[in-house]
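Note that this complex is displayed minus one protein chain, with the remaining chains in position.
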Amino acid sequence: MTALSPDHFALLERQGIELPSWAFGNSGTRFRVFPTAGTPRDPFEKIADAAEVNRVTGLAPSVALHIPWDKVDDYSALRSHAEDLGVALGTINSNTFQDEDYKFGALTHEDDAIRRKAIDHHLECIDVMDATGSRDLKIWLAEGSNYPGQNDMRARQDRLADSLQQIYDRLTGEQRLVLEYKFFEPSFYHTDVPDWGTSYVQVAALGERAMVCLDTGHHAPGTNIEFIVMQLLRLGKLGSFDFNSRFYADDDLIVGAADPFQLFRILVEVLRGGGFDNPDVVFMLDQCHNIEAKIPGQIRSVLNVQEMTARALLLDRDALAAAQRANDVLGAQAVFMDAFYTDVRSALAEWRESRGLPADPMAAYAASGYQQKIEADRVGGTQAGWGA
Amino acid sequence: MTALSPDHFALLERQGIELPSWAFGNSGTRFRVFPTAGTPRDPFEKIADAAEVNRVTGLAPSVALHIPWDKVDDYSALRSHAEDLGVALGTINSNTFQDEDYKFGALTHEDDAIRRKAIDHHLECIDVMDATGSRDLKIWLAEGSNYPGQNDMRARQDRLADSLQQIYDRLTGEQRLVLEYKFFEPSFYHTDVPDWGTSYVQVAALGERAMVCLDTGHHAPGTNIEFIVMQLLRLGKLGSFDFNSRFYADDDLIVGAADPFQLFRILVEVLRGGGFDNPDVVFMLDQCHNIEAKIPGQIRSVLNVQEMTARALLLDRDALAAAQRANDVLGAQAVFMDAFYTDVRSALAEWRESRGLPADPMAAYAASGYQQKIEADRVGGTQAGWGA
Amino acid sequence: MTALSPDHFALLERQGIELPSWAFGNSGTRFRVFPTAGTPRDPFEKIADAAEVNRVTGLAPSVALHIPWDKVDDYSALRSHAEDLGVALGTINSNTFQDEDYKFGALTHEDDAIRRKAIDHHLECIDVMDATGSRDLKIWLAEGSNYPGQNDMRARQDRLADSLQQIYDRLTGEQRLVLEYKFFEPSFYHTDVPDWGTSYVQVAALGERAMVCLDTGHHAPGTNIEFIVMQLLRLGKLGSFDFNSRFYADDDLIVGAADPFQLFRILVEVLRGGGFDNPDVVFMLDQCHNIEAKIPGQIRSVLNVQEMTARALLLDRDALAAAQRANDVLGAQAVFMDAFYTDVRSALAEWRESRGLPADPMAAYAASGYQQKIEADRVGGTQAGWGA
Partner (left out) sequence: MTALSPDHFALLERQGIELPSWAFGNSGTRFRVFPTAGTPRDPFEKIADAAEVNRVTGLAPSVALHIPWDKVDDYSALRSHAEDLGVALGTINSNTFQDEDYKFGALTHEDDAIRRKAIDHHLECIDVMDATGSRDLKIWLAEGSNYPGQNDMRARQDRLADSLQQIYDRLTGEQRLVLEYKFFEPSFYHTDVPDWGTSYVQVAALGERAMVCLDTGHHAPGTNIEFIVMQLLRLGKLGSFDFNSRFYADDDLIVGAADPFQLFRILVEVLRGGGFDNPDVVFMLDQCHNIEAKIPGQIRSVLNVQEMTARALLLDRDALAAAQRANDVLGAQAVFMDAFYTDVRSALAEWRESRGLPADPMAAYAASGYQQKIEADRVGGTQAGWGA
């Protein structure tokens, strides 16, 4: 068993995980959204909460926004607010699943007027990016159909390509388009971008600044996700992660909570493929804290990613390669599991302290009084949520 | 290929499928609930819509209610309203998933006060049953947890047994308790009644008037549902069906829409096991018409059940038994598929007409003007939904 | 409800489904391979059986071979034998999963000598193609690993690309390389070509004569297979189908037996995308008749494809398009289901007879005496199987 080295810590120090603004609002299932005391009422308050996660962990330097949920009149004010709190505004997420007009599609809609509207929404998102300094436009294509025959999947695919091209053409400078795929939900028969293959062929047709977003909860049961990570890195098309975990469908649970070993394997492939400490691969969370406390939920999440990254860094790649070359199945597995089973928590706690951060960020947050303050202050108004 | 016989029609004539009141209200996903013109604002309007389904199909003689969604001041008035429209009030469904107090459980809750409240809610439902003349109290146990360790599953199971016993003891006369199981959602790690086995052991401990409810969308991928139908009928514990269909999770699509052959196989086992034309086995729908028209959606659904029942009746059981005895795999399969592939639609249309019903209920509804009328009349008020 | 038209029959007349030689040999599970009377002992006998399927159905004009299972000294003799019986030799399938050397990989193996051997095996397969006149070399990549860490997935992907390039470069004229993907089995942790996306990126890198093979049993639970059919046709990369059906894993059951409606949807997309009556898209079976009679099993299979193609042809595309344009979900679904539910069997039987074929090929085979003859003749020798 090896220990974390200075080189490892140097890498970990550069790790940043983007938080989604919506993780601080209320969320739930179609059966119920439970409200919680202290929930933000606007994007400014969401960003304040996100900054608190960064304050106690040093791990969350940026916040992703969702349009229209995070629409404000003055994005430069929002940007200054964020920067004052030590965080940046990150990825801009569009929304094509809540407008009445999008009931049967948006970027894929047969009606040109509706499709135009959906494209324009994305152009507006790029305007927001210009104002916030965000690099990435992330498109989760919630479109699809519920019944076989309801739609012409092929024509939708072609219209999607055209819509994406129009959006892509509007990007400037370093801006990127990142296309997320999802197995199912909210559509139950077909989804227009259901798998990495579809996302890949769509973005490959656009150009170099179009990439795939991999949400760890968006796959069929049994899918080997780290294989997809490997393949997308190999193809140079892994744009970002949406980290979360799931037992069944897109449960959006805390990353690493359902299958920690899977998270380890994913991070091993990220390291193997050059995806760590790589500006082209954004680490984001996309989670819902339906029943647990939201800010601590985010703190726990970024710590889980950090801890598992540390374990992945511990993997003795030379020993592994030697065992692999010898086709020593059990030997290779032993090297692999040794890294996973090594308890890195104390070492990370010490290292955090050495950098002026709390050894135990969860405890530091609990002791900070922040939660009590927001619960007392945030009275009245409408708690943020998905507006479903 | 055989044709439907008078005996078959005699059986089909006795077929009744209970409609859920909530199918006529708005529903959707956690991402969006789209409203629709003409949606009922109260239980009286829901029942009027259900009665319309019965009027054009002759197949939907009763309506299930959901408490508190269908709470009214005067249940005898609601009952008279239904009877005036030619339908009865059916199963009463309880709700333990929306009250703030039930965030972490209801009939399984560790806090005795909350558990008492949840039990009392069911006793109140039985009061409603007394008033409406309903026989069945259906309990869908939406309870569970999202994270390993969050709860003590064993203690919850024991508390559930105690809660159910208290509810069961309150039943009188012909009243029954029907316990639904569900694989997952809204909980994402553990569900307190996740499978038929758990529902069975819980109701078997209660007594003869406690039965299992099988929702066709509540199973793990690949589950052989007709096997469970067979087993529950064999054990004398199949209380009711919640019919719907799904591709992935609990999609609540129109019954027969996703896998018609599975519906056929289920109905073959129902017939095989004496579950058809059996007052102890209630045929219900439990569906969500998120994007399609609701009343036509229900009409389509009951017709699907009727058509597939007709196909199942056509199964030549003597020929099948002979092939099975001979272990003639292809021969048995041929007999089986022959029934499935026989097109019964014209025969059923003629038979409907012979009974004074529309040959084409979908067309009859479209031509009736009912939809236009409710869209015009039902202006203002709050459209019914799940209140999630 | 419409009826099959002369145009439909003209299309159906051109339909051909390639039979796999191995379907006539013994197969089973890891638990048991049950032998059967009359099983072929060599490729000549397999082809005779395949020709019998074609004789009674007119639907199976070619036979796929598997090397080394179908190795013979004189391929021109085998070709003449086939042609004498009215069938052609079709796709050549390679085998990289049985040689001791391939225990840990073949085209992906880290050891250059083993990889060379595996490449050479494919070059030998192309030699066979030259001799048999076959166009397609089909590669099912059974390679992978059983434990995380056992192998370097990324390096294997790169070596695979190199191996495939060397094989592809050897093709001449109209010859093609068709790369199959499979979700899992025989490897249980990772498979080197697990999904259509991987197969696509690998063949796209090779060139125009490299295509994807879609085996209908090789997907994760819940996968929308017709979507993949649509996408591959859109990309011009659907080379062939391996038809079969499954309830759980790669069950290799008779096509259409597990989910007939899924087969319908697949064929609708094939027609929609120009994949029918298209020389670039080969319809093949890949099935195992573990417990049922093999020749009748193949007859049943090609008839299932024919019957379902006929239903797909009946789809009223104008009515469907109109309903789709109107976002009439139930209307579109009704048009779609109408085609599926139309019973085409009598019409096809009559049409068969009009072409001098048996109305009922299953009965014709049973009455032919062929089975009795092979059971009597094929005594001694070693029954063909997988040699696992």
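By letter and in written order, the chains are A, B and C; residue numbering begins at 1 in each of them.
FYI, a contact is a pair of C-beta atoms (placed from the backbone, for glycine too) under 8 Å apart; a residue touches a chain by one contact, two chains touch by 3 or more.
Treat the numbers as computed from the prediction; the structure is a model and nothing was measured.
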Which of C:Met153, C:Ile167 or C:Leu253 contacts the chain that the document leaves out: C:Leu253
Residue of B:Asp70, B:Asp215, B:Glu269 or B:Glu307 in touch with the missing chain, whole complex considered: B:Glu269
Of B:Pro194, B:Gly217 or B:Pro358, the residue in touch with the unshown chain: B:Pro194
Sole contact to the chain not displayed, among A:Trp22, A:Phe247 or A:Trp351: A:Phe247
Selected residue (touches chain absent from view) among B:Leu177, B:Met230, B:Ala366 or B:Ala384: B:Met230
Missing-partner contacts on chain A, residue numbers: 1, 221-222, 224, 247-248, 254, 257-262, 291-293, 296-297, 300, 329-330, 333-334, 337, 340-343, 345, 362
Contacts of chain B with the absent chain, listed as residue ranges: 103-104, 110, 146-154, 157-158, 183-184, 189-191, 194-198, 200-201, 219-224, 226-228, 230-231, 233-235, 261, 265, 269, 272-273, 320-321, 324-325, 327, 329, 332-333, 335-337
Positions on chain C where the hidden chain makes contact: 27-34, 97-98, 100, 103-104, 142, 146-148, 183-186, 188-189, 221, 246-249, 251, 253-254, 257-258, 290-292, 386, 388
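Please note the rule applied: only the chains that are shown with their structure count from here on.
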Chain pair with the most C-beta contacts: A-C
Averaged-CA centre spacing for the pair chain C and chain B, given as whole angstrom: 40
Gap in Å, rounded to a whole number, between the CA centres of chain B and chain A: 38
Per-residue overlap in chain C, given as positions that touch at least 2 other chains: 221-222, 224, 261, 329, 333, 337
